[in-house]
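Yeah, one chain of the complex is gone here, protein chain that is, but the others are all in their spots.
Letters are used for the chains, namely A, B and C, taken in the order the chains are written, and counting of residues starts over at 1 for each.
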Amino acid sequence: MSSPANDSQRARSAGQRFLRRFLQQRLALGCLGFLVLLTLAAVFAPWVAPYDPLQQDLDRVLESPSRDHWFGTDELGRDVLSRTLFAARVSLLAAAQAVLIAIAIGVPPGLVAGLWGGRVDGLIMRATDALMSFPPLILAVALIAVLGPSLTNAMIAIGILLSPTFLRLMRATTMAVAQETYVEAARSIGCTQGWIIRKHVLPNVVSPLFVQISVFAGVAMLAEAGLSFLGLGAQPPDSSWGAMVGRGFRYLSLAPSLIVFPGLAIAITVLALYVVGDGLRDSLGREIRRES
Amino acid sequence: MTAAAPILSVERLSVEFLTDRGWATVVDDVSFDVARGETLGLVGESGSGKTVTSLAIMQLVPMPPGRFSGGRILFEGTDLVELPEKGLQRVRGNEIAMVFQESMTSLNPAFTIGDQIAEAVRVHRGIGRRPALDRAVEVLDLVGIPSPRERVHAYPHEFSGGMRQRAAIAMALACEPKLLIADEPTTALDVTVQAQVLTLLRELQQRFGMAMLFITHNLGVVADICDRVAVMYAGQIVEVAGVDALFQAPGHPYTEGLLQAMPQLGRRGEPLAVVPGVPPMPWAMPAGCRFHPRCAYAEPACTAGPPKLDTTRPGQASRCARSASITLRGSD
Amino acid sequence: MNTNHLLEVRDLSVVFRIGGGLLAPRRELRAVNGVSFGIAPGETLAVVGESGSGKSTIARAVMRLIEPASGSVVLDGTDITQLTGQALRRIRPRLQMVFQDPYSSLDPSKLIRDVVAEPLVVHRRLAGAALDARVEQLLEQVGLGAYHLDRYPYEFSGGQRQRIAIARAIALEPSLLVLDEAVSALDVSTQNQILNLLADLRRAHGIAYLFISHDLGVVRHIADRVAVTYLGRIVETGPTERIFTATAHPYTEALLAAVPIPNPALQRQRRAPPLVGDIPSPLAPPPGCPFHTRCPRAMPVCSTEPPRHVPVDGGGTVACHLHD
Partner (left out) sequence: MPRFILQRLLALIPLLLIVSLLVFSLVLLIPGDPAYLLAGEDATPEEVAAIRTEMGLDEPVLVRYGKWLIAVVQGDLGTSLFSDQPVLDVILERLPVTLSLAVAAILIALTISIPAGIVSGTRAGTRIDRAVTVGSSIGLALPNFWLGLMLVLVLAIWNPWFPATGYTPLSESLADWWRHILLPAFTLGLSASAILTRQLRGAMIEVMQLDYVRTARAKGLPHRRVVAKHALKNAAIPMVTILGLQVNGLLGGTVIVEQIFGMPGIGQLAVASVFTRDLPMIQGVVIMAVFVAVLVNLVVDISYGYFNPKVRPR
């Protein structure tokens, strides 16, 4: 139930209300701050990192954390902290790539399926079901097997894997919006199909999609880390956090710090992405959020 | 009012809800009695607090966001507010039963009708599965469900709206309660089915001598089924009266407004009567009489202090400072 | 065919196909079955019926929001069931609709200003300052102040939203307004405010209404003529007073008897035994007269022969074998 607000009170747009609610969530805001700092650190890694990540020091291999090397050194005596910072570039960029690929593959057919329904929808959903019936990592492994191991190929594979989720989300929200009376009302006054999609459907479906992006970035990052851990993602000399853990595997009992820090980096970053995603979702007003 | 001790006595009940703007009193100082065997109608528009009142009697107000802020609910002398959960469970469904508005959502879609009726019997009577199911068949037959022996195994979605509401009534009656609370039980039904359900409730009530608290916004339904009526506005009871008195000579301007607004009473070609404005929000109640901003009879004194619910005639009470000096129109 | 009619609906049928998949047979639901009626300019025709009677489907078919299976909907000599694309859009302004649910019928992401202006913008009627002025004027016509323009729908109550929906519907000055249970979701006092507004608008602009409702009390007050529907068919039509005082069809009779009146003493006397049973499923309508399964006066012929519409004294027609 809404009430006639005070005359002095300015009406707020959905965006303004969203922002206001988001700013009230301290934890999500903190996590967003962390992600911004991390991105800055990754971008400016050459200036921030204490060492050259490729500089070897064979006198000081597999060292535990110390004042010189906060995260210790690896099997070639390279500084793990510097390597972790540089690897952040690869991990973040890879996650972003995968999400963009997933959106590009998943959103347009989802929109079409939701709007048109009927046979087109049936066809698209059959294909999606088929894609979703593959155990995700096994499909990724198979794709990389034929495309060859590389970070780009890994991200294409993950993008393909994530795309059905975007497709389904897009389809579900579009369908729900398309069934709203206001869309019928728009038809009744003589709006064209194009107008209805532009003016009524799209504005009401983008926000549920938008709030999911950060969660999916987390999922993509985990998937990339897994593939790189197996040696199917980032290839030397490039290194992502997952690849660092993969190489550190061999020195598990000798130098646990080799895997502890990059692993923590993944966990914390993904956690931050999830918390931000939850915060964004909770900031959507009841008027936009769909009661499921 | 009534000679014998009432079966239910609500005394100065107040319930608050936490809203975006802090605690709001949605049921404010509500008092009424329900006598044995009588039907008391609780009437009001949406948001007037009538449903919260009924849930409060059953101690089913969701907390949070709700909380009690005062009052007693005496059922056969026992204060339900003070009763521990175990004791409440013995009362609910056994001594006091409830029927809700939406029969589609108030029956569990995952269990058969028979199972849902039988479980109340099993819990309260401590009998086995078979006899409880037999009882379910019995009450389904009682509420007029054809071939109950087969229908007892049906799921709610296999019933029509009217049949579901009958099943819900059967469920409420299974333990022969002394008081039935019916919260808008016919609002979601078509008029022909509503007439069936009202007739059914009337017959069952006479047969079992059960008391009924009937919540509705429809004055036609009130005229059909109630013995006495309590009218709620903005969380308060503004009038209590016998049903004939209420319709002939209402004691509160709001009751008059509700009666006059019935389209049946309007004359074709003339505007329908309206109560101007909208009910206040619980966090922005007007000072003094809560109805005064919308009242045609308001005068400066009405803003001065909150009026009390005073007896104006035998069996009739009104929360209006001017009730002695104004004459209100009934439905005749 | 009555040439004085603004809207002429002939033999309208709407069929929904439901289900259908591997091994599951597709079933046909005939929601509207051979319905005919007309509305004169400035007239209010009420279509009353219970749930499942097809009354909302009639409204949507008249609006061409769903495709009829057969029949015609003629507005001022043009059969709109034959129109497509641009031609259909050109006739839309003459025919507007107000929906039942005031909460889902306004786009939550749009300012009230844009909601009300949309029909004028889409049909390129006005722009700039003239558009703003017209939108303000429309809001005032429905009893809302211009200061509401820059608010969002979430800030309004149900009654206010319905006023906004009406402002938008009359923006193009339609000759017919389809009101689909437009006041059903509102409290009685708010409902009356909207009904009075509709009466004012009719007086001022001569708009005809197709008033879909299940509330006989409201219908008796607002309608000039009434069509009673049951299971997708019209069973009785006629002038409002004739329908209410010289009822011809047993279903109409039962419907009227089922509505309790606000007079306890009278109500106690007039309580009739209610109709038995529920409305049959429209997926499997009974043969013959659709009402015969519940009709207290059913005869053998009723279960085999569908009754034809015959004229009734006092105006209108009835489809019942008692009147053959």
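The rule is short, and it goes like this: contacts are C-beta pairs under 8 Å (C-beta built on N, C-alpha and C of every residue); 3 or more make two chains touch, one makes a residue touch a chain.
The shown structure was predicted, so the numbers you read here are calculated from the model rather than taken from an experiment.
Shown as candidates are A:48, A:61, A:137 or A:197; the residue that touches the absent chain is A:137.
The missing chain, though absent from the display, is touched by one residue of B:64, B:126 or B:269; that residue is B:64. In the complete complex, the hidden chain is touched by one of A:32, A:155, A:245 or A:280, namely A:245. If you put the missing chain back, the residues of chain A touching it would be 126-127, 129-149, 218, 222, 225-226, 229-232, 242, 245-246, 249, 252-253, 256, 259-260, 263, 266-268, 270-271, 274-275, 292. Residues touching the missing chain, restricted to chain B, are 55, 58, 60, 62, 64, 85, 88-94, 97-98, 100, 102, 105-111, 119-120, 123-124, 155, 157, 168, 171 (touch as defined at the top).
Throughout what follows, only the chains that are shown with their structure count from here on.
Chain centres here are Cα means. That of chain B falls 32 Å from that of chain C.
Counting partner chains per residue, chain B shows two or more touched chains at no residue at all. Shown for chain C are the residues that touch two or more other chains, namely 157.
Per the touch definition, chain B reaches chain C in the complex via residues 45-46, 160-163, 190-196, 198-199, 217-224, 226, 243-244, 247, 257-259, 261-266, 268, 271-275, 278, 331-332. Put simply, chain C touches chain B in their complex at residues 50-51, 157, 159, 187-193, 195-196, 199, 214-218, 220-221, 240, 254-255, 257-265, 267, 271, 273-276, 278-279. On the side of chain A, the complex with chain C involves touching residues 1-5, 7, 10-14, 180-182, 184-192, 195, 199-200, 203-204, 285, 287-288.
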